[in-house]
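Reading through the structure tokens given below for one structure.
Removed: one protein chain of the complex. Kept in place: all other protein chains.
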Amino acid sequence: MTIELELTAKDFSSDQEVRWCPGCGDYAILKAVQGFLPDLGLRRENIVFISGIGCAARFPYYLDTYGMHSIHGRAPAIATGLATTRSDLSVWVVTGDGDALSIGGNHLIHAMRRNVNMTILLFNNRIYGLTKGQYSPTSEPGKVTKSTPMGSVDHPFNPVTLALGAEATFVARTVDSDRKHLTSVLSAAAAHRGTALVEILQNCPIFNDGAFDAVKKPDTKDDAIIPLVEGEPIRFGTDGRRGVVRDPEGGVRVVDVDDVGEDALLVHRVGLADPSTAFALSQLSGAGVLQQTPIGIFRQVDRPTYDDLAREQLETAGADTPDTKAALGALLAGHDTWTVA
Amino acid sequence: MTIELELTAKDFSSDQEVRWCPGCGDYAILKAVQGFLPDLGLRRENIVFISGIGCAARFPYYLDTYGMHSIHGRAPAIATGLATTRSDLSVWVVTGDGDALSIGGNHLIHAMRRNVNMTILLFNNRIYGLTKGQYSPTSEPGKVTKSTPMGSVDHPFNPVTLALGAEATFVARTVDSDRKHLTSVLSAAAAHRGTALVEILQNCPIFNDGAFDAVKKPDTKDDAIIPLVEGEPIRFGTDGRRGVVRDPEGGVRVVDVDDVGEDALLVHRVGLADPSTAFALSQLSGAGVLQQTPIGIFRQVDRPTYDDLAREQLETAGADTPDTKAALGALLAGHDTWTVA
Amino acid sequence: MVGAPYSGEVTTTESSSGVEELASVVIRFAGDSGDGMQLTGDRFTQESAVFGNDIATLPNFPAEIRAPQGTLPGVSSFQLHLADHDILTPGDTPDVLVAMNPAALKVNLGDLRRGGTIIVDTHDFTDRNLSKAGYASNPLEDGSLDDYVVHAIDLTGMTVASVEEFDLGRKDAARSKNMFALGLVSWMYGRETDTTAAFISARFAAAPDVRDANIAALTAGYNFGETTEAFGVRYEIGPAPMRTGTYRSITGNLALAYGIVASGVTSGLPVFLGSYPITPASDILHELSKHKRFGVTTFQAEDEIAGIGAALGASFGGALGFTTTSGPGVSLKSETIGLAVMLELPLVVVCVQRGGPSTGLPTKTEQADLLQAMFGRNGEAPVPIVAPQSPADCFDAALEAARIAVTYRTPVILLSDGYLANGSEPWLVPDVEALPAIEPRFATAPQNGDGPFQPYARDAATLARPWAVPGVAGLEHRIGGLEKADGSGDISYDPDNHDLMVRLRQEKVDRVAQDVGPTFVDDPDGDARVLVIGWGSSFGPIGAACRAVRASGISVAQAHLRHLNPFPADLGDVLQRYDRVLVPEMNLGQLRMLLRAKYLVDAVGHNRMRGLPLHVDELVEVITTLEKETR
Partner (left out) sequence: MVGAPYSGEVTTTESSSGVEELASVVIRFAGDSGDGMQLTGDRFTQESAVFGNDIATLPNFPAEIRAPQGTLPGVSSFQLHLADHDILTPGDTPDVLVAMNPAALKVNLGDLRRGGTIIVDTHDFTDRNLSKAGYASNPLEDGSLDDYVVHAIDLTGMTVASVEEFDLGRKDAARSKNMFALGLVSWMYGRETDTTAAFISARFAAAPDVRDANIAALTAGYNFGETTEAFGVRYEIGPAPMRTGTYRSITGNLALAYGIVASGVTSGLPVFLGSYPITPASDILHELSKHKRFGVTTFQAEDEIAGIGAALGASFGGALGFTTTSGPGVSLKSETIGLAVMLELPLVVVCVQRGGPSTGLPTKTEQADLLQAMFGRNGEAPVPIVAPQSPADCFDAALEAARIAVTYRTPVILLSDGYLANGSEPWLVPDVEALPAIEPRFATAPQNGDGPFQPYARDAATLARPWAVPGVAGLEHRIGGLEKADGSGDISYDPDNHDLMVRLRQEKVDRVAQDVGPTFVDDPDGDARVLVIGWGSSFGPIGAACRAVRASGISVAQAHLRHLNPFPADLGDVLQRYDRVLVPEMNLGQLRMLLRAKYLVDAVGHNRMRGLPLHVDELVEVITTLEKETR
């Protein structure tokens, strides 16, 4: 699939004016996607973006590919039908934290367990943007919004934790503002066979500004971002002073590298069959205001995909034999006929 | 709450004839529930069972408490409204693997993350019983059913894994045929503040007979059931020859106790704040035909419940002050009035 | 229920040879849900069909999977009408009742014709079972059956005796009693048991003991009829005159599934079914999952919404998307149907109606989802609606729904019901080559050569928009649920554009009527003053009632609608021609309301919500009374 099509980011920009608020993190994600789509070696006409409803869900309009801006929460279901019938397409889902985890939660977890070929970009701004600022299932507890003047009382989902609970085969997290990281994670996601879930931390300057400041601001960033790199010990902080080790009590925890020695650090491996370590790593980001979080690929394993298996059954059954009319005649007649002369 | 009400199982039996198939595991669960409800020290009228649709969902009809047989998949949502407005009630949800994990998946995971006070009994027979035998989201891959003549191609959910991904505060598994275990787990669940999810392995002799034979048959049972007991090293098998240890590669694994020594065994602790160990334990049951599985309480931690917090806000706001009419008058008038004389 | 409708008359001839000739008979097999009554009925249907009778059937089973044995709610039954002439219904009142236990007798006796025949298995008439069934005394002994011809036989005992040679426990041995009963009834009506024996051989090939026991029981039952003197007379129901051709017996759900398979073949499109199991629609999913070789993909979705969502996604990709469900499922799918209206993509939503509201009576029939199909979505969201009128007609209705969906790029709702789904009748197997073609006509290039592709430009005749499928270079476009500009399909908030688009979508659906021929009115005498008009499965009872009314010397006209939205263009004129219009429905008057609103005709209703087909006798009375009022 490395045909040189000589497409550029411009070829992937539609003629529609982009209409997010000034400063919205969605712009950066759009730019990054337009930037790396040409590198996938796919023809525009073979790419389909399907979205639900929300600010994020406007995404498909801005890409000159095939696209559908569907209804709230249902994009993974729609994408499942498309991916199952069209193995030749690259199917993408764009969704927000409300779209994916509130109304669309069921379709999301089922797509992941089935492992249908699609790449899901979950724009997590921890707020409902389009409906003007209610808290979302990823908002921190106590969040004061229009619908929670005394603070919300819901414990939030951690999208990565939930995805691992649903036994997703590819789970990653990245940040809108880090184009390089975003591009590398999305490229890996696009290359994955099966459902790839990528949580993208996305700033909503209008209704939830600064939700991810800790992981974005130059002065806090290094201590807040825990980069997960395949085959590397998990280290972070200024001068890599901090690291992650397995906790004998279960899970993982953050230590000073000086205290334990570099060799004690957990070496990140995305391909472990058992998702337990990935799960433990996902627990490093607290449910409250985001102070610290791993980014990168948590899990990337092979498992047969739903649509491949479904198509295999069609083939095994002989769907490619051409005598369908004769076969149909035989089917309709069945075994117990009688004839009136 | 230990009032002696002198109720018996009979007091909890309604006048409706029980109508499951002969041999259905649901009978045993009903008996167990009728048997231990009197021990909870609750009045019948303060107990409400809410179910969705399915064979399991007929449960409320057979208990002489308040009950609602609602619609497919929605019981946790309905229970949320009831639990939030009525702190004096003991709210139970009865649901099947299809009801809870297919159509009702979204409500289930949201109830668990919010931690609403309700006890959810998930009767998992790994099949759709009421609609006469289609595979369910917990059926093993390759399952041949009416809707999958060539075998299903879905990877199943592990209900315990999914619940931990949704950050449930109480997660347990038990078996229809083991009345003692069932009773002890359900009693602990009933005592838990917050959402308690109990997966009950339940045999459907008509459409999925023997799905849990490995964990039920005298000759295989000991090697298949891994009992989780608070504070005890996790040991099982004939003469307790096998045990569970942490795997240095992540997760946990089964070993021969002789190989590692008893002290190396993982001591089970339900109250760990980090759910990672519970998650790792849940991964011991494979996605295929059930050969081996932990039963007991995986996780039991305290976290403020949604409904307690919601009621607290009402109180803080002064919902109990009696001058509502005057207050209403002031509210309706607001600040910017003018008077026409 | 085959060939030219509205013919035939009921005749009964007696002969002196111990063989009585009958024009028709209605038999009901009833027993515990575990007794295999559905299979027994099915097989007798098949034997009679092969013999050449016209047939119509009505299965009836409890909502419980297996209600406790011997209880009233556990009773399952299968009613079968066979005749030497064209018939339209499974019959209001059985002539013969086969009752396998006290509960079955209790539940079904009330429906039996006075003077009818009862064949009853005495084996279970113990005190315990009698009281379970709510009998204070044994009806076989207390004289309460004096009005009937009763054959009280220990069917179970004889079955066990007949299979003694096989290596079966007593319980398993007794299981074959339904075959014994079938053998006996087959003898009574001169039916061959060969096809059933062949069927049993195939079905139980893997369990030779069971196979042989069943065949032995079947034969023993037949021979018992032949040998004993208990039955003085056999009956003969001659073959019905039918159009020449090859026939089979078929249920509505099977015919519907075949119609879906056929629509894939005639359109050349892959078929994608996204479905969530629900009674009484699940069998369509089951059947379609067997036909992968025809390029039919079945997706058992996580819920109703995902089922239709996936089907719509498949349609976007150029497949023929279907979803199958019942009323509660349609409720859940409403929002997505609305999206499909906006996207203007082909999609067929099959609703096999059952008793409502809410969970209602899941295993019973009703016609109360017509208005939900018409209006159950936000905004002005019109969709074409078609309905089959008999089990076999489900095949044609499915093809018609698919044709409209593809031709007009629109979701279409097909309204079947529980009676059609499980009922069966003979079906003249169609010639595949003669099936109407469905033309996808995918877009292949922008309309104006190089100009930008206009996904919402419209065909002048149908107002259909192009179906432009991913994979075609140059047609890249984005569609969605927001209002779109006429032509370009871009998002548009322009007030006049919205007004125009709402009207265009309505007009497009209205134009479906241009493919629909004039309303067929059956008015053999040509002078009827009353028109009876219906839709869906009530075709049978209405037709039978009209025949009976005419047989009594009164003229009456009948029309039956395949297309509920839009109505045939001439329907208003048709209605105006009659003094009175009667609309019998298994609901509170849904079609009636639509007719009144559109044509301002003072149509009256005959409405029954009993979970059962309309009663012919009642209808005859209503029609007759109404007709008298016109004089």
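Should a chain be cited, it is by its letter among A, B and C, assigned in written order, with residues numbered from 1 in that chain.
Definition applied: contacts are C-beta pairs under 8 Å (C-beta built on N, C-alpha and C of every residue); 3 or more make two chains touch, one makes a residue touch a chain.
This structure is a prediction, so every number in the text was calculated from the model and none was measured.
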TODO: Could you run through the displayed chains and say which ones the absent chain touches?
DONE: A, B, C
Task: Chain not shown: contacting residue from C:Glu229, C:Asp450 or C:Asp496 - done: C:Asp496
Task: Identified contact with the non-displayed chain, of A:Gly105, A:Gly194 or A:Pro294 - done: A:Gly105
Task: Among C:Met374, C:Ala421 or C:Leu571, the residue in touch with the chain that has been omitted - done: C:Met374
Open item on the list: In the complete complex, the non-displayed chain touches which residues of chain C?
Closed with: 62-63, 73, 326-328, 330-332, 334-335, 338-339, 341-342, 353, 355-364, 366, 368-369, 371-372, 374-381, 480-483, 493, 495-496, 498-499, 502-503, 505-506, 587-588, 593-594, 596-598, 600, 602, 608-612
Task: Residues of chain A (touch criterion as defined above) contacting the omitted chain - done: 17-22, 53, 55, 71-73, 102-103, 105, 128-132, 134-135, 137, 146-150, 152, 206
Task: Residues of chain B in contact with the chain not shown - done: 14-16, 43-48, 50, 53, 60-61, 63-71, 74, 77-86, 88-89, 106-107, 110, 310, 313-314, 316-319, 321, 324-329, 331-334, 336-341
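Assume only the chains that are shown with their structure count from here on.
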Task: Whole-Å gap between the CA centroids of chain A and chain C - done: 44
TODO: Could you put a whole-Å number on the gap between the CA centroids of chain A and chain B?
DONE: 29
Task: Overlap residues in chain B, where contacts from two or more other chains coincide - done: 103, 105, 137, 150
Task: Of all residues in chain C, the ones touching two or more other chains - done: 292, 302-303
